[in-house]
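For this view, one protein chain was removed and the others were kept in their places.
Order of writing sets the labels: A, B and C. Residues in every chain begin at 1.
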Amino acid sequence: MSNTVITLDEVVAWILAYARAISENRAMLTELDAAIGDGDHGANMDRGFKAVSAKLQAGGTDISQVLKTTGMTLLSTVGGASGPLYSTIFLQAAQACAGKTQLTLQDWIVMMDAAAKAVVARGKAAAGDKTMLDALIPAVQALKDAAVAGLSLADALRASAKAAEDGMEATLPLIARKGRASYLGERSAGHIDPGATSTYLLFKTAAAALAQPQVQARKW
Amino acid sequence: MSNTVITLDEVVAWILAYARAISENRAMLTELDAAIGDGDHGANMDRGFKAVSAKLQAGGTDISQVLKTTGMTLLSTVGGASGPLYSTIFLQAAQACAGKTQLTLQDWIVMMDAAAKAVVARGKAAAGDKTMLDALIPAVQALKDAAVAGLSLADALRASAKAAEDGMEATLPLIARKGRASYLGERSAGHIDPGATSTYLLFKTAAAALAQPQVQARKW
Amino acid sequence: MKKLINHPDDVVRESLEGFAAAHADLVRVTMSPATIVRVDAPVTGKVGILSGGGSGHEPLHGGFVGLGMLDAACPGAIFTSPTPDQMLEATRAVNGGAGVLYIIKNYTGDLMNFEMASDLARDEGIAVESVIIDDDVAVNDSLYTAGRRGVGLTVLAEKITGAAAEQRRSLPQVAALCRQVNAQGRSMGMALTSCTVPHVGHPMFELPDDEMEIGIGIHGEPGRRRVKLQPADAVAEMLMEPVMSDLGLKPGDDVLLFVNGMGGTPLTELYIVYRKAAEIAAKNGLKVTRSLVGPYITSLEMAGCSITLLKLTDDLTALWDAPVRTVGMRWGI
Partner (left out) sequence: MKKLINHPDDVVRESLEGFAAAHADLVRVTMSPATIVRVDAPVTGKVGILSGGGSGHEPLHGGFVGLGMLDAACPGAIFTSPTPDQMLEATRAVNGGAGVLYIIKNYTGDLMNFEMASDLARDEGIAVESVIIDDDVAVNDSLYTAGRRGVGLTVLAEKITGAAAEQRRSLPQVAALCRQVNAQGRSMGMALTSCTVPHVGHPMFELPDDEMEIGIGIHGEPGRRRVKLQPADAVAEMLMEPVMSDLGLKPGDDVLLFVNGMGGTPLTELYIVYRKAAEIAAKNGLKVTRSLVGPYITSLEMAGCSITLLKLTDDLTALWDAPVRTVGMRWGI
């Protein structure tokens, strides 16, 4: 049976699990970025989430505070395009849950929706531009659809992970219009977007850490 | 039957034939120099003897003058170690035959002996240092030996070509003590010296151009 | 991967430490956050000129910190924009009361990080203006994309705005000047080889021995198209033509011709390209009144070059000629 709320400990566990996933998939993210970007996405994310992990080792006292610490740490350690964008996700989520000691599905939807909108505002990209938004927007939409359909928190989280995965995979044929991959023009087609991949991992670890039982692990 | 003197036309023919031999063997000389020097011997010699060929196209009026023109042209077009050294050979030969309208074996020996001594004086190398001297010195010695043995001019020239060839081949195991190859120390062993090779070609074309019938062609 | 490094994680830090040790007469270096600041900063009453970006383009930007050019540079990880806290720290260090100009190469990451930094700086009461350099004609300019990259022109913009700031021009004036430079300059680059980001460990792309990439940027990415290897003169044509036509130059125009090395190409070859580029310029009636040849904005050890043309005015020429005292560019002092 799955829980109906997300606790502080689970949020911390989620972020730490994501940091591990980034570290494990660092080389893969790097290769994806080397193909159509500049080969630093794995190193960027890993540098940032290693710093985040170090800060969160002692756990946290407040969900919003944990998310804010994560966002601020990413901002000062990642750089590149992914630094401000991932930082934005966590800072927006932090703001949207200020004061809450546990999170319902509805809270989570509000947080992720705010995050996605802020990423659009900051990066001025849209769905289909072959960016992390191609995983993020469908993931948020899946959460909303799940809520409408009355799914449990756990099922909603799993649905968002699945939508993020599908969104990531759908970036393969796209011609990039934003980020470094856009400089390649048509040569950017035929490669999965590295940022969409790291965003998929974010929702995948959310489903694993915040919902029971674990979603099926991808083979990377 | 072979002639007993060397004429002006034959001297010009010899130098032009040498220029062709250098051009044909340019890549080989370059590779030899790339192995233990700096890879320019083929280009150096070819640049110089192309310039010499251009100057000698119209033939010449005087043996000493032809040799001097060759030496001066080499001096101003070759550079490197081979420029002054080959220039010295021709300038010394020119000096040693001043005023002569044809050359006997004895004249030729005096010229080549003066040339070899001047190369030693200029380059301060000795036999066994793995330089062009390892072809030049035996070639001159063979000329002298041939004269003592009463050989014909043609046979003497062939003997000097053979001695130059043997001398060139004997550079293979040597450790260079002069020129760029000396910087390699023991790593210079196991390679034939490029300058000894171009010097062998000089005596080989002399035998071919100045003596009849032609010596057997080497396979390069 | 053959590099004179210790560990990929330490490349930027250790290189910065070496830079600091070698050039203490010109710059002050802080390590966390990483900044390179002109030794006498802040200069009271002078607009501070600040730039930064990923590392791997040396001497840009750190090599251009000093009198007459940048007041500070923020080095990011290799090919990664620096972070807002680096920029904020550098902004504070160079604000002499007349405000700070950010010169930003047009990359999404750089834009976003500088944007956040300028918000933070303004919150502290520091006047900040930003100018985006986007001179790379290999990339089509479009509202629907990230637009053109910022490449070679950045070097010229830093020199010229730096000189204007020394003259105590105001922040709006210096920013307008920088926009003028950006409007009057264009670049295009090509690569004979790829380069290896230390963290990646292998070349960014494979390029057969008889091919080259045309329209590359400065981050080891492949270019717009791959073509058969061609002589230097043909390469110069391929780069000059789009640059000239995009700039819409007229016969009689004064230009600065900048042939930049991508890192692995010797000076000898850059001068061969310069020779032809100057000839093409002359054939088109342009007067090359100023020149720059060398590796000034590089892409690690990539072999290749870029050509930048900047249309000059008397003002720009005088600012170009003004004294500069940095590690990577120095004259008049």
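Here is the rule we go by: a contact is a pair of C-beta atoms (placed from the backbone, for glycine too) under 8 Å apart; a residue touches a chain by one contact, two chains touch by 3 or more.
Fair warning: this is a prediction, and the values are worked out from it, not measured in the lab.
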### Task
Counting contacts across the entire complex, name the shown chains the missing chain touches.
B, C
## Note on the structure
Of B:K162, B:R180 or B:K204, the residue touching the omitted chain is B:R180
### Task
Just name the one of B:R47, B:R158 or B:K204 that touches the chain not displayed here.
B:R47
## Note on the structure
It is residues of chain C that touch the chain not shown, namely 2-7, 11-12, 14-19, 21-23, 55-56, 58-59, 63, 192-193, 209, 212, 229, 231-233, 235, 263-276, 278, 288, 291, 293, 298, 300-301, 303-305, 325, 330-333
## Note on the structure
Against the hidden chain, chain B presents residues 30-31, 34, 36-40, 42-44, 47, 75-85, 122-123, 177-180, 182-185, 187
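FYI, only the chains that are shown with their structure count from here on.
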### Between chain B and chain C, centroid-to-centroid distance (C-alpha), Å
55
### Message
Counting only Cα atoms for the centres, state how far chain A is from chain B in Å.
### Response
76
### Query
Touching two or more other chains, which residues of chain C qualify?
none
